[in-house]
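A single protein chain has been removed from this complex, and every other one stays in its place.
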Amino acid sequence: MQGYIYPNEFELQWSLLIVLYPYITGLVAGAFILASLERVFNVKEVQPTYRLALLTALAFLLVAPLPLQAHLGHPERSYEIFLTPNRKSAMAMFGFVYAWYLTVVLLLEIWFEYRKDMVLWAREAVGWRRWLYYGLTLGATDLSDPSLKFDDAAGRWITVIGIPSAFLLHGYVGFIFGSVKANPWWSSVLMPVVFLFSAIVSGIALVLILYVVISLFRSRPVDMRCLDKLASFLFYAMIVDVSLEMLDFVHRLYESEESIDILSQMIESRLFISLIVLQLVLGTLIPLGFLGVFSPALHRGLARGSDELRRLIYLMSAVLVEIGIFSIRWNVVIGGQLFSKSLRGLTVYKVELLGLEGLATTLVLLALPFVILWVLVKVLPPWEEPAGLRRLDGV
Amino acid sequence: MKVPQQVARLGVVFAAAIAALLVARSFLVPETFGELGHYRAAAIDSIAAHPKKYAGHQECAACHDDLAAKRAAGNHRGVACEVCHGPQQAHVDAPLDVKPPAPRDRGFCPLCHAYNPSRPTGFPQIDPVAHNPLRPCITCHDPHAPVPPAVPEECSACHGQIARQKALSHHANLPCVTCHQVPQQHKVTPRVIRPTKPAERAFCGRCHAEGASGPAEAPRIDLAAHHPRYLCWQCHYPHYPETQ
Partner (left out) sequence: MTRDEEPSVAPADDPRPTPAVDRRRFVEDALKACAAGCPLILAVMRLPAAAAQRPAGEAAYDPAEHLYGMGIDIQKCIGCGRCVAACKAENDVPLDGYHFNTWVERYVIDEDGDVTVDSPNGGFDGFPPPAAESEIRRTFFVPKLCNHCANPPCVQVCPVGATFSTPDGVVLVDEQYCIGCRYCIQACPYGARWFHPTKHVAAKCTLCYHRLVKGLVPACVEVCPTGARIFGEVEQRPTPLARFMRMNDVQVLKPHLNTRPKVYYANLDGEVR
């Protein structure tokens, strides 16, 4: 602690779990928007990742409310948010935006996408798997041509609705912070937009990592056209993201309101590692440099290098980007609580190791989506497997 | 047009889910929610039912009328009984079982009356270390109607910060009455009857004008030329003049 903070500010209210929440919803929104590229904008190169991106979004969306739930003082009362939502509260809309996005967008899109396959799998499988797939089709087993055409059209329309919904999902998370007028670090009209683009960045990077790693495990060749395209989109999204963040930064600096002194102090001391080192240098400048040079984003790639090298560089850049985006979430959520609203002092945040809001819980919650994704991939394989191989897998 | 099979099946699922939500909602929303606004009106009653710990000085006066009358006439007339005696609703509820504490040691009174420069000047303050050490405050002062044992000669009894600053300044040796005339009534009704301040420049000029007869080290200025619009103390703080 340094300077003066209000006595009630000694305790940080929103801990590591609340850092995790916008990080995870960002991954969801980003992965979905990537999936929609293929569907709506006909970017055929990224087709190999379409289903994977959808399942990834679902896996992370299922985990998204858990850190919130674990953080509540009374988790058993969380249903009240559906019972008596306060229409004036940005947070009250969470339940509805989440429910809308989960059921109307993601589940429906996956359902229409997989319905044909599920019907086929149900016919082919035996025992409980047969009933599982049959149940998942909800009994809609019509595989006639008009029916399949309807699936495709419905999927396209849902994606069209889904894009603004994904924007809503994550822009809204940004609004939760951006609308807090009491907090000059948060209160910014750009906050939802910055959240959105950083979400897209993190989603693309995540799908890129998953695609490379899963291909490695499945010993399948990586489609380099797809990977180059992903890397290019990652680069473009990052450019927009960085521009917005710089705009926000310059705007604050130029307006130089009464909070500027304490915020500069905070950046120079408390947030130096997480903002300057992790977010800016490691998470933004380095990957931006590598992607700019090696991906075909600019000028068909300045130095193309071998496929092997590019794969490695893309993978490394994507990992750095994920670290950087996590740092962004940290700097927003924790940073917004490190300075006193008296604008006269800074406090400290120590992450607890165990405990409900500690590092251990965070790691479990971060690992959980991958477990869910593993199950989803087993149940709804996102790629076409030769029939023989699937049986050998034993699932 | 025929409804596609998919739509029909999904429609059933969605309708069932929404119906379940609505049914659950009708059971789970608290009874008084929304009566007065978007909240549980019954919450106000449960907050209003919180037991009070501070009885309020009116309650004290109901039994201790003698002390209440004494207090109401003295300098502690605005100090409620429970400021010193602590929360006493328990004593009101069971006067014989619960006895209010009375702080008699030297630790308590200085909470208000120890010298602290942040306190408004004029508030009676003492230095607990120097002020009659070791003797409990109540040996000289009646807390229910406190007066200084003698009307204070020293202005510092109430104007501690001014006295301390002046003691560090070049004016350290000037008694307050050199510059202020203090009516006797100021000690009785300090806010109504105020001490005077020098009303003309010539007053300060007795030491600070060119050719004045005061001490040689006192700085001298040309009274006629030096910002004649102002009285000296409108710019200089005589209790702590700039040159030290």
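Order of writing sets the chain letters: A and B. Residues in each chain are counted from 1.
Following the convention adopted for this analysis, a contact is a pair of C-beta atoms (placed from the backbone, for glycine too) under 8 Å apart; a residue touches a chain by one contact, two chains touch by 3 or more.
If you're wondering where the values come from, they're calculated on a predicted model, not measured in any experiment.
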Sole contact to the chain not displayed, among B:V3, B:L22, B:A49 or B:L134: B:A49
Contact with the hidden chain (one of B:A62, B:V98 or B:V177): B:A62
Residue of A:A90, A:I161, A:L282 or A:L366 in touch with the missing chain, whole complex considered: A:A90
Touching residue (missing chain; options B:R25, B:H38 or B:R206): B:H38
Residue numbers in chain B that touch the chain omitted from display: 30, 33, 36-40, 43-44, 46-54, 56-59, 61-65, 72, 75-80, 82-83, 86-87, 92-96, 110-112, 114-123, 158-159, 161-162, 164-165, 168, 190-191, 237, 239-240
Chain A residues that touch the omitted chain in the full complex: 3-11, 13-14, 68, 71-75, 77-78, 80-81, 83-86, 88-92, 94, 176, 180-183, 258, 336-337, 340-344
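Keep this in mind: only the chains that are shown with their structure count from here on.
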Chain centre separation (chain A, chain B; CA means) in Å: 53
Of chain B, residues touching chain A in the complex: 4-6, 8-10, 13-14, 17, 21, 25, 28-29, 33-34, 38
Parts of chain A lying in touch with chain B, wherever the complex brings them together: 79, 82-84, 86-87, 103, 108, 111-112, 115, 138-142, 146-147, 150-151, 154
